[in-house]
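Data first, discussion second: the structure below is written as structure tokens.
The complex is shown incomplete by one protein chain, all other protein chains being positioned as in the whole.
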Amino acid sequence: MAFVKPPVAQPHRDDQCLAPRDFTDLVAELSYPNPAARRWAARDLAAYPEASLALMACLKEESHPSVREALLTSLTLIGDEVAVAGLVDCLRSEQVGLRNEAVEVMKELPEKVAPIMENLLADENPDVRIFAVNILESLRHPLVERWLIDVIEREPHVNVCGTAVDLLCEVGTPAAREALTRLEARFPDEPYIQFAAELALKRLGED
Amino acid sequence: MQRILVIDDAATVRLYHRSILEAAGYAVDEAINGVEGLEKALRAPFDLYLVDVNMPKLDGYGFLQELRKTELPQAPAIMVSTEAARSDLERAYVAGANFYLIKPVKPDALLTDVRLLLGAPRP
Partner (left out) sequence: MAEITISEEDFRKFREFFYRKTGIQFEDSKRYFVDKRLIERIERTDSECFRNYFMMLRFDTSGDELQTLVNLMTVNETYFFREEYQFQCMVNSLLGEIIRHKKDSTPIRIWSVPSSSGEEAYSIVMYLLEHWPALKEWDVEIISSDIDTSIIRQARRGRYSARSVQHLPGQLLKKYFKPIGLEYQIADELLGAVEFTRVNLMDPVDVRAYRNFDLIFCRNLLIYFDDLSRRQAAEAFYDALNPGGFVCLGHSESMSRISSLFRVRKFAEAIVHQKTREE
């Protein structure tokens, strides 16, 4: 026995992933019993911009982690309005995992998420508002600081503010100074807010 | 010195918890989510885990479930969450948490729980 030079391509014999399938075949495969088949369908659907609705529907039912990851990656790659609307729905889910996954995907879609950000930050459910702030964490968008300042100025819920101040420690500029000072005055008995706001103020830099 | 791992995706929260625990005499390390928490625990186990519930990649419940499956010494864990529903508490205890704190955490409440689980800090 020794080292052998392999034929590089090694498709599974029982694997249909190399056979050409069209959109309808792939959507049907999303509900196959075999998770590997569902995973391949989810991955291959990334090539079809019209697939977001089917992928979203599948995400809400799918329990196998490897299929969920593939669904999320494909949704991120497609990243259209339909995908984003579906992800917003996920933010309201009772499943912690699904909510966190939706946040992760939305961070990657600044152009699509920006137009709905103000609505998310004004959502009646404070958990959704926290997730909206979480999305801002890695969002590359020029309005991030403005949104965060609005949150700490207006938001009544201490944990939504707490999450926003955490991000201001990173993206805050002197424009946030007064809002941070007012936030401290608004929550005088919350040591975390005091700690975070002080830190953010220290990191704003010079005017 | 007893070692505590603070797992939270928010840098300021980690820093806040670290500053409280270090001032009280415990040694602290940080992880950004459950996956990194497990990686760090497997490299060198901790005496206590302070775990946020909502985190990307692997959330607090998932972290505790995985931790409890390893051969590591079964150190105590405190869960931290913004959610205060009874179902959340029960879920945390089932996953293997010893205590459950609601954010934002007050330093006294945190230190009371930590001292109960670890005793006073040892040099």
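Going in written order, the chains are labelled A and B, and every chain counts its residues from 1.
Keep in mind that, in the parts below, contacts are C-beta pairs under 8 Å (C-beta built on N, C-alpha and C of every residue); 3 or more make two chains touch, one makes a residue touch a chain.
Note that this is a predicted model, so its numbers are computed, not measured.
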| item | value |
| --- | --- |
| Missing-partner contacts on chain A, residue numbers | 1-6, 8-12, 15, 17-18, 35-36, 39-40, 43-44, 46-47, 64-66, 69-70, 73, 76-77, 107-108, 110, 138, 140-142, 144, 169-171, 173, 202-203, 205 |
| In chain B, positions touching the absent partner | 11, 31-36, 38-39, 42-43, 57-58, 62, 66, 70 |
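In this text, only the chains that are shown with their structure count from here on.
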| item | value |
| --- | --- |
| Interfacial residue positions of chain B with respect to chain A in the complex | 10-13, 15-16, 19, 53-57, 59, 61-62, 82-83, 103-107 |
| Complex contacts: residues of chain A adjacent to chain B | 96-97, 99-101, 103-104, 127, 130, 134, 158-159, 162-163, 165-166, 169-170, 190-193, 195-196, 199-200 |
